[in-house]
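Okay, here's the structure, questions in a sec.
After this line comes chain A, so read on.
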Amino acid sequence: MNLLGYSLHQWVFGVLSFITIVFALMVVFSRNPVNSVLYLVLTFFGIAGHYLLLNAQFLAIVHIAVYAGAIMVLFLFVIMLMNLNADDEPQKTMSSKIIAGVLGGLLLFVIVGVLRQTAQILPQTQGAADIGLVKTLGMVLFNEFLFPFEIISILLLAALVGAIMIGKRETTESKL
Partner candidate 1 sequence: MSLVSLIPAFPLLGFIINGLFGKHVSKLTSGILGAGSILIAFVLALICFINQHPGQANEVILFPWIQSGSMDIHVGLLMDPLSILFTLIITGIGFLIHVYSMAYMHTDEGYSRFFTYLNLFVFFMLLLVLGNSLVLTFVGWEGVGLCSYLLIGFWFTNSNYNAAARKAFVMNRIGDLGFLLGIMLVWVSFGRLDYAYITTHPGLAGTDVITGIAILIFIGAIGKSAQIPLYTWLPDAMAGPTPVSALIHAATMVTAGIYMVVRMHAFYALSDTASALVAIIGGATALMAALIGVLQNDIKKILAYSTVSQLGLMFLGLGAGAYTASVFHVTTHAFFKALLFLGAGSVIHAMGGEQDIRFMGGLKKHIRITFITMLIGTIAISGVPPFSGFFSKDEILASVYAYSPALWLIGICASLLTSFYMFRMLFLVFYDSFRGSADQLHHLHESPKAMTIPLMVLAVLSVGGGVLGLPEFWHMHHALKAHLQSVLPYASTPHLNHSTEWMLMVLAVSGSLATIYFTYMLYIKYKVRPEHDASRLKFWQKLIQQKFYVDELYDMLFRKPLDWCSHVFYNTLDLKGIHALVNNSGKAIRVCGSMMQYIQNGKIGSYLMAMAFSIILVLFLILVY
Partner candidate 2 sequence: MMIPLLLLCIPLASAIVIWSFPAAFTGIFSKLFAGTQIISLLVIYVLHFYASTTTELQYDMMWFNAMGLHVSLLLSPLSMLFIILTSLVGSIIVLSIPATTSKHVYALVFFMLFALQGVFLAQDGLLFYIFWELALLPIYFIGLVWSDATRATLLKFFVYTVLGSLSMLLGLIYVYLHTDVAGAHAWNYNAMIQAAQALQPQQQYFVFWSIFLAFAIKLPLFPFHSWQPATYVEMPYYGTMLLSGIMLKMGVFGIIHWLFAMVPAAIPSVQQPVLILALIGILYASIIAIQQRDYKRLIAYASMAHVGVIVCGLFSAHVQGIQGALFQSVSHGLTVVGLLLVCDILEHRFGSQTISNLGGIRNTHPWFAVLFLCITMGAVALPLTSSFIGEFLIFNGLFSYSPLIMGLAGISVILGAVYMLRSYQGIMLGQHTANTTATIPKGHYILLTVVMALIILLGLFPKPINDLAASAATTLVHTLKPGI
């Protein structure tokens, strides 16, 4: 099915991308932190949509569950609990904004410039139809990537310990 020379797949991708980018910009530009977080959730949904387009259903679900569900809720809690929703963030100066804008623009320009050539050269490696399935993922994770998988557990543990360490109320004199 073609519309204006693009396939449906491409249309969906375009619209989804546009929405995602708009939401991402909203995250940055909105003044209220709570709004920002909510826009972020929307952005994550957009990204999850991309996963679906790539035939990675499991990843899409996980993405929504973890980021939009768990992490964002945590963010919201923190913001609300600490009453950060007030618009009291110190304003950046104009010059720094301009510099940031210019730099961002340049970065975009450069990355686009680099990736522009990609379409011609990229080998069209079409993944198998079941590439995004839990089963496939599991097979890969527990065969080829067993070791990283196990080590990631250590990584997470370390992060956990770190979080506790930071969060723990100091009872005695500083040990460090």
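Quick notes on this one:
FYI, contacts are C-beta pairs under 8 Å (C-beta built on N, C-alpha and C of every residue); 3 or more make two chains touch, one makes a residue touch a chain; residues count from 1.
On the choice of candidates, all candidates are chains of the complex that A comes from, given by their letters.
These numbers were taken from a predicted model, which means no experiment stands behind them.
Within the complex, chain A makes contact with only one of the listed candidates (1 or 2), namely 1.
Residue ranges of chain A in contact with candidate 1, taken from their complex: 92, 96, 99-100, 103, 106-107, 110-111, 113-114.
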